[in-house]
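With one protein chain held back, the other chains of the complex are shown just where they sit.
Order as written gives the chain letters A and B; numbering starts at 1 within each chain.
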Amino acid sequence: MSRAHQWIAAAMTPDHALRVLLILILFWVVLGAGGLLRPRTLRLVAHILFPLGAVACAGVAALAGIFLTSGHAPETMILPPGLPDLPFHLRLDPLSAFFLLLLGAAGAGISIFSAGYFRVGEGSAPALHCLQYHVFLASMAVVILANDAYLFMVAWETMALSSYFLVTSQHRIPEIRRAGFLYLLMAHVGALCILLSFGVLQGGSWQFTFDAMRGASLTPFWATTAFALALLGFGAKAGLVPLHVWLPEAHPAAPSPVSAMMSGLMLKTAIYGMLRASFDLLHVQFWQWGAAMLVLGLFSALFGAIFAAVQTDMKRLLAYSSIENVGLIFTGIGLSVLFAASHMPLFAALALTAALLHALNHALFKSLLFLATGSVLHATQQRSLGKLGGLIRRMPWVAALALVGTLAIAGLPPLNGFVSEWLLLQSFLFTPQLPHAFVNMLVPLGASVLALTVALAAYVMVKFYGIIFLGQPREANLSHAHDANKLERLGLGWLAGGCILIGVLPQLALRIAAPVTGQLLGTTVAPALSFWRIAPIAPEQASYSGLVFLAGIAGVFAVTFVLVRLIAHGRTRRTAPWDCGYPWQTARMQDTAEGFGQPIRHMFGGFFRMERDLPAADDPAPRYRIHIEDRFWRAIYQPIAHGVQRTADAVSILQGGRLSVYLLYSFLTLLVLLVFVL
Amino acid sequence: MLKSHLVAELLRLLAAGLLLISFAMLSRRRTQRLITLLAWQGAILFLSTSLVAWDAGLTELWYSAALTLILKVIALPWILHRLIQRLGAQWDNEPLVNIPVTMLVGLVLVIFAFGLAQPISMMATTITRHTIGIALAVILLSFLMMITRRKAITQVIGFLAMENGLFFAATSATYGMPMVIELGIALDLLVAVFILGIFFFQIREQFDSLDLHHLESLRED
Partner (left out) sequence: MRTISLVRQLGEVLVAVGIAPLFAGWIAQCRAWLQNRTAPPLLQPYHMLHKLFQKDAALATDASSLFRSTPYVLFGTMVLAAAIIPSIATDLPFARAADAIALIGVFATARVFLSLAAMDIGTAFGSMGARREMMVGFLAEPALLMVLFNAFLLFGSTALPSLVDGYAMKRSVVDPSVLFAAVAFLMVMLAENGRIPIDNPATHLELTMIHEAMLLEYSARHLALVEWASSLKLFNYACIGFALFLPWGIATHGSDGGVSMLIAVAALAAKLVVAGAGLALIESLSAKLRLFRAPEYLAIAFLLAVLGLLVHLLLGTSANA
């Protein structure tokens, strides 16, 4: 009886947006379960369930966007399930609305693509895929909406488990099982750190709601401990160095839409968690936190970019590129904390806007790129860069949309990647004004590391696009490649459209990021100056107009084309390529993936652990082999694994197998309890 | 006070030039060039001492400037030049760590020196007190150069560059040292270069090369 009363009372509270969002989330779970009705048929899953899920994603995004731009006060809701004295608390405020918008916008594109992607016979049944996928999506949304530690951890665990099942879809292959195990292990290490952090954050009140944590006052030592634990936990999930080792294994092992979800959406929930913990629950107290995040972020960014440049597997390359982008986001967050703790809120808002925007942009263009590799994989069955090439002629749609994604991730105007990187560089310009002694001279050097990383990302993406889509096909069977089907094209096009929209009209993105910085820091950067350009601090200081860029380039393109045709002519003839007159050109003479990465390998050799097999000069059948490994694996993870193994071996002595020994243990315990109790 | 303002600007320019030369010494591969750079350092010291002498009107500093000109711009580079010609060590002088990494370490040292020097420069009273940071940076950079090179002759050059930095610090912070001390230091430098020159001939006779790693074989095993 009382339960029913509670349910009705919960339904009566006037929280419209939050209620509709919860209904949409429940709808996802229902869709997932609906697939189980006919487990083996593909049509139900592909043509009905996934598209409906995409519509729900778009709905979530739209609602979140309306909530953000209308400036409503935060809404809360309490649901009866949960622990006896800790029911589920939910909260919709600008920070969660922003990340829900991100989730919905990118998720819609991925869902539509998946509708056309999943085929029968690849590992798990399609219905199981549908269930796991939608549970994953729903759990991420609940993580973003959670307002108490218990619901947060429940949703976090659900996220980890459902993504584990998705990663190990093709579970008959041993490498994929290994990758899944590593992923689950790191996810749980991170979850443990987050749990401990919540334990510290409650600050003695033993109330685990976020409201209680906001109000708790912690000593500097405990606040820093909570921050460090949160950084470890959320950093492990986001892929921050040195906790990144699971990323390059899990992303290639998963099917491409799942990789897109993990890279585009799951890493952002970790970013959300970090923002919630440091800004909202801990009220950014110390500049040293910001400096630590800045250093870790810059190092991760450089590390990710350098490793991406030497990869030969296209999905591993994208995984390392995700590490790089997460590093950039953490750099922005670190800079923001640094400014906020030094009482410079306007610059903190600028840095935070850059970080938020980069998270949104990354969700869009990284999902686009992973989905494009999915299409390539389906068409060619090849993942290695050494066996691809020339696909722009066989798959023009995928190539064109992947070009948009490549240009966006390389940070080139007028697309969206450039806007967030520009804002981040702008915020670095103000760091010499920081009041701390050595910091104001060292942090500007961070701007140069940032510029190096961004330029290196362009290098990596030219390698990625050039070797897969351009040039000559490196294998004969690539001539049978087919282009993506309609649903896949729709998904790719949605994401590419998002990239172009934010690039050309960054004012929209600034408008949705403004309430978030207002909530977390109290100030916002200047809104759009006019409809055609943005000027975050002041128009005399710097301004940018994506519209002018696009219009200018396109306009000159058109005018030049017409003028050249009019004044000269447009005659063309097709011949064999010139190639400096060398007549016996084959496809093997172009750059390989290793070859394109050779300058990076030469310059940054100290970062890698390389094993090379070089042929001798008189070798009749010369073979060249190179294997590049992560130093962190040998330096940190293997010693820890060996230590754990040794400890386990030592403890296993206790399990002798003899019954009398076990009875002896019980007897000894009984004696000890008798002595201490009596 | 226009004269002082212009002098301060010129001194800033000379200080920046001194820092630039110290970095250039980190990156040069040929010993011959290092000596030329050392001579340029001496020239900058001569100019800056003359400027300070003219602005503050201290005759002692004029003598000091003349001594710098004779010793650091003419005599010492000439002696070193003759030395390396007779030793045959004009060229090849690869650093131990590659050049971009050495430069980055140098950059960090400069930041360190600048950070340390800021409270000190608040206490000095001359017009050029802010250049103490640069002098400290020059000293640290020459030390780095001494550490990261293979050939023995660069140790001497680094030692002389360090002394240049000290001299610059003295001139900028305290309007020069007492004359007696300066003459003493100058004599010490000359003697040191002569003795080291003899030493180098001994090394070359013993090992047929000036590479420093040969000295490690003198260790008792």
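Operating definition for what follows: a contact is a pair of C-beta atoms (placed from the backbone, for glycine too) under 8 Å apart; a residue touches a chain by one contact, two chains touch by 3 or more.
Only a predicted model underlies this, so the values are computations on that prediction, with no experimental measurement involved.
Of the listed positions A:Gln381, A:Gln585 or A:Thr669, the one in contact with the omitted chain in the full complex is A:Gln585. Of the listed positions A:Asn440, A:Asn485 or A:Thr523, the one in contact with the omitted chain in the full complex is A:Asn440.
Across A:Ala17, A:Leu377, A:Leu470 or A:Leu490, the single residue that touches the chain missing here is A:Leu470. Screening B:Arg12, B:Arg33, B:His81 or B:Arg204 for touch with the missing chain picks out B:Arg12.
Those residues of chain B that touch the chain absent from the view are 8-9, 12-13, 15-17, 19-20, 23, 27, 99-100, 103, 106-107, 110-111, 114, 117-118, 121, 130-131, 133-134. Take chain A: the residues that touch the chain left off the picture are 389-390, 392-393, 403, 407, 410-413, 418, 422, 425-426, 429, 432, 440-441, 444-445, 447-449, 451-452, 454-456, 458-459, 461-462, 465-467, 470-472, 533, 539-545, 548-549, 552-557, 560-561, 564, 567-568, 571-580, 585, 587, 589-591, 595-596, 598-600, 602-603.
Please note the rule applied: only the chains that are shown with their structure count from here on.
Centres computed as Cα averages put chain A at a distance of 52 Å from chain B. Those residues of chain B whose C-beta lies close enough to touch chain A in the complex are 107, 111-112, 114-115, 118.
Per the touch definition, chain A reaches chain B in the complex via residues 437-438, 441-442, 445.
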